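In this view, the complex is presented without one of its protein chains, the others remaining in place.
Then we have chain A:
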Amino acid sequence: PGKGRVTGVSGEGGVVPLDPSPSCLDRIPRDRFEELRKACDEEGELRRQDGPRPRAGEEADSSSRPPAAKRRKVATKGKRPGKQAVDELEAQKMRTLVSSMSQEQLDRYEVYRRSAFPKATMKRLIQTVAGSTVSQNTVIAMSGVAKVFVGQVVEEALDVCEKWGETPPLQPKHMREAVRRLRSKGQIPGSKHKKILFF
């Protein structure tokens, strides 16, 4: 998301340029913001070169993708002109979205973009578990995956919290219920139970 504007990988040392003043005073309701943000995640799916199309049993985000995106095949080397246009369109959508955010949303968005796991600590952790050295790319990949993982848990926990009629800050019981739900969806490794697809 926003490829042209990010200057650091994993929020490292980079300035995240944000449009200066939100012109629109209407707040974007949380569910619409989620939808639009997921659209940016889905943009990443367009770049998936060889992954299988998600099945019905996969997470909700995939099912809200437009059909055109599902049929698109992506070139493996370089970017074709069509792909560049899609990127530019996505960037434009992001700019529009960011320019209509309230101050609170902007603050949160900035922290969302900038937050990251410290590379050194991550490297030390992986190397300790692995018992050998790992490359920089491995640390980058693992940090990225871990952040997405955190996002999945927190979002599920927020859903649980809302469903139980409670408010943030998230409590341990929300976190535990979220983990239980994600585990049954097969999104948390560690339990090699059989994931039932159809029933």
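Operating definition for what follows: a contact is a pair of C-beta atoms (placed from the backbone, for glycine too) under 8 Å apart; a residue touches a chain by one contact, two chains touch by 3 or more; residues count from 1.
We take it that contacts and distances are computed from a predicted model.
Not every chain of the complex appears here, and the one that does not is recorded in UniProt as "Transcription initiation factor TFIID subunit 13", selected from "Alkylglycerone-phosphate synthase", "Prolactin", "NEDD8-activating enzyme E1 regulatory subunit" or "Transcription initiation factor TFIID subunit 13". On the side of chain A, the interface with the absent chain consists of residues 1, 3, 6, 8-10, 30, 41, 44-45, 47-49, 51-52, 54, 58-59, 61-62, 108-109, 111-118, 121-122, 124-126, 128-132, 134-135, 137-138, 140-142, 144-155, 157-158, 168-172, 174-176, 179, 186-190, using the contact rule stated above.
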